[in-house]
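Just one protein chain is left out here, and the rest sit where they should.
The block that comes next holds chain A.
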Amino acid sequence: MPQFSVSASSKSNCCPLWLIWVLLGLSAVHTHAKDVLGVPQQVSLSPDRFSRQLSISWLGGAATTFDLMILRTELNESVFYETLSVNPVSGQHLWNWTSAEPLECTSLSIKVRSRDGHMTSEWSNTQILRGNDLPSNDKCQVYPLDRVVPVGANTTFCCIVEEGKVFDDLFYSGAVMNTTRLSRRTYAGTVVNQGPSSSSGTNVVCYNSLRAKEPCGTVVFVGYPPLLSDFVCETHDLISAVCHWTEARDTMLYGKRRSSYSLNKRDCLQRGQKHKVCTVDHWEGNWTLVAVNFLGQYSLNDSAEILNRVHLVAPTKVSSVVNAWNATVLWQWKYRSYSSLRLVCQVELTCNGTKTNLTVSGVGLQSVVLSDLYPEEDYSVQVRCGAQLNFWKWGNWSEPFTFKTDTYVPEAPDVWIWMNRDNTGRIVWKPLTRRQSHGQITGYEFTLWSAEENVQHTQIFSPGTTAAPINLTQIAAFSSDKIIATIIAKNVKGSSQPASVVVPLRLTEPIALSRAVYTERGFPMTWQSDANATCGHVVEWIDAVCTRDCSVEWIKVAAGQTNVSVVSANFQPGVRYIFSLYSCSSEGRELLQRQQGYVQELVPSSSVLLSTSQQNSDVLLSWGEIPLLNRRGFLLGYNVYNSTGSELKLLVNLPDKGNRSYTVKGLSEGSHKFTVKAYTSAGEDTGATASITLELYADWLILEILTSLGITTLFLVIVSFICYKKRKWVKKAFYPDIPEPKLPGDWSRRQGPLDVKPSSHSIMHIVEKPEWDSSKEALVVIPEEDEDEEGQGMGDEPVDTDEPTSLSYYNQVVDERPIRPRFPDSSDSSASSLDSARTDVTYTGIQTSGSSLVFQLDSQASAEGHQPHADMSVNGGGGGDYRPQMQARAPSDDIALVSPEPFIEAASGGGYKPQSSWHLDSPVEGEESGGRAPSLGSPTSVASTQFLLPDGEEDTEERRQPSSSATTWFTNLLSSTKP
């Protein structure tokens, strides 16, 4: 309006008169409008609390545009305020408004005014829709009540708190809701996407601050509209219709909120939740099923001719007429209308858990003949039928009906004979099965008879017997060549046909065994057609381990058949079976084939018995055969392992199972372990292990030693022989005759103390004992300790410390050290040792003793006293006249040291001089030998033989005796060559 006024004033300058007229006109128009926009009258409210819809009607005159305002009365909050275009109907304007909250939650104030453009009338009188939160209704309440909503819906609930109480929480299915306050006592909350409820709905509970007080609440049922499937109508009695369907989805609504059904607009009374069936008394051909619940409805249609939907009921009053081998089953129908209907029936016969179906057909069928039954058997039968023409579906099965067939005579037993090698055997027969016995077996009659002589011997056996022993020696009482054994089974109905087998009076010679291979169908056996096999063939098999009264199994093959696959439930893996094929004739049986095989080969269950033996540096492994029972397969060979280490090392594979030994060659000394494993096609056994410790080959060692000894002995013999043969040469070369010294005067007989003045450099000292007997000369050995002490006065003269110091007696072998070259001039002590005459001769080979080697005592020397040693040495070495050798004195030693040549000359020169002093040394001996000293004591030695100088004393002689025996022998040998 102000804009309009401004516009009007802008034109007034042009034409004030026009402006006045315009203003007057506008004023008139405005006055007229005021008259048209009347205040709406008779505003009335019509609430639909279930749908939360409020219908507002009023009289608004000619106006078509209204402002509608809805406020929550208590809090004066605007809920709805809009300008509406409402056309009057019979002068009354009507507007429907749907509340988000239940209308019971709180009071609402509604007022309306007319509008024409920007002009509005005054507001009408406020109409109040009273809520349930008025103080007069002081109870706690929750709305909406028992609302049914679809799954996924959003629902607003409100709680009106009890008057005077304080609101606490509003729970939806146990969960707190977010609420807003609508009035002094009312709080509202909204649940979105609601899930399906349980059978008793979903609880919405409102609590005030004092929870001890009983809560208030409501229940909401969240579910689905109906959804159906498989709607079909059929007839049982050829008159009425039975329609059924299934719920494709559970509505989750139960009780008074469950779906209701109508069939062709007739209500269907439901007997329960699961059985959705509705029956119509007459076949109508077309049906419409409608399902309705609070959330919606669903309909299905079906149409069909009655003969196309015949669903027969189950036969009733089933009975039977029973024989041994067949029976007739009868039944009745509930509806007579079936009598003219061509039916097809299915008979299910059950016997021992095995079901057999039989289909028969006929008009109004009410019986069926069951053939091929077995006597004395329990049967159960059920029958169901359907319309043969326009077959719709099978009717219901009748109740199971049981009957038992009659008893009948038993079948003839399957009989066979097993013969041992000792003319004994057994007639065996297979126990009759239930199907074969045709009733309880009461016993077996066993007969041996001769057809030619018509002599028979009969025995009766109990029902559990399956074998009768026979003895050919007893059968020998029958003079006939053909004896027949017959078995007859008996039950209450009578005896079976006789089952016979010809007793073989002569043992069958075994024929070679071939290999039988097991296949999926068993052990296949084939043979040539034999016209003589009038009663076919028999394959028998036994455990190969069995040798006597074996548990034999057999299968009989009809004549004309030339193969069979042997199968038995008793076949065990790892067991060797022997199969024998016999041809059967009236004259008896004839063995045609023998085979052996395994159903499944296993590894041997035991190992070989392994033994080892040493052969020089080799080891011979030998083992025994695995018993047949434990082989569990055909042995293919043996594997020999060296199991000395942690792992088995294959030495050799012996594919020849007959070879049960193996020699392991080239083994070193020590412990060795060997494992031998037999193997079949299934693998190796666990193996047998044996250990052996290889020792040095003692025999060979002994042989070597003996050989060495023999060679040595032979060599010695040869040497001795040569020496003996060449003894003259030897004597001449090594032991020439020493001419007797020619002495002036007889001084050789003088006896007296030998005055020996030892050299100051000699280690030999003459000790004059106080008790010394002057009648005896004695040389006393001075221990080197003493020598050392005295040797202190020797100054710095060298001493051969290599010399042994343990010499105590003459002629005693003391130095066993390795021989090493000595040089006479090496030292004084060495010379002194030689001079001391107590040193053994240790030089190898023939050694010519120097004068200093022999302790010389002769009368001449004694008489001449102390001659200068140098002279003696020179003389001795120069090969001049023989003189008794004197103990070298120090000066001579010095000379010898300075000039060793005299020794060399003595050794190389031919002037060896016999030691005449020996006679003096051993006067008795010398006398006994006629003044000729024996070789003993000769300064000459051969090879390593050591000669010891003789001692005059008896005890010394005795002590040296053992060690000098060999020397004596050799000396004697040489001495014996003297003329």
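Going forward, contacts are C-beta pairs under 8 Å (C-beta built on N, C-alpha and C of every residue); 3 or more make two chains touch, one makes a residue touch a chain; residues count from 1.
One rule holds for everything that comes next: contacts and distances are computed from a predicted model.
Not every chain of the complex appears here, and the one that does not is recorded in UniProt as "Ciliary neurotrophic factor", selected from "Sodium/hydrogen exchanger", "N-acetyltransferase domain-containing protein", "WD repeat-containing protein 18" or "Ciliary neurotrophic factor".
Set against the missing chain, the residues A:Glu82, A:Asp146, A:Glu453 or A:Asp656 yield one that touches it, A:Asp146. Summary of contacts with the chain left out: across A:Ser90, A:Ser136, A:Asn178 or A:Ser199, the touching residue is A:Ser199. One chain of the complex is left out; on chain A, the residues touching it are 139-142, 145-146, 171, 174, 198-201, 203-205, 212-219, 221, 254-256, 258, 272-273.
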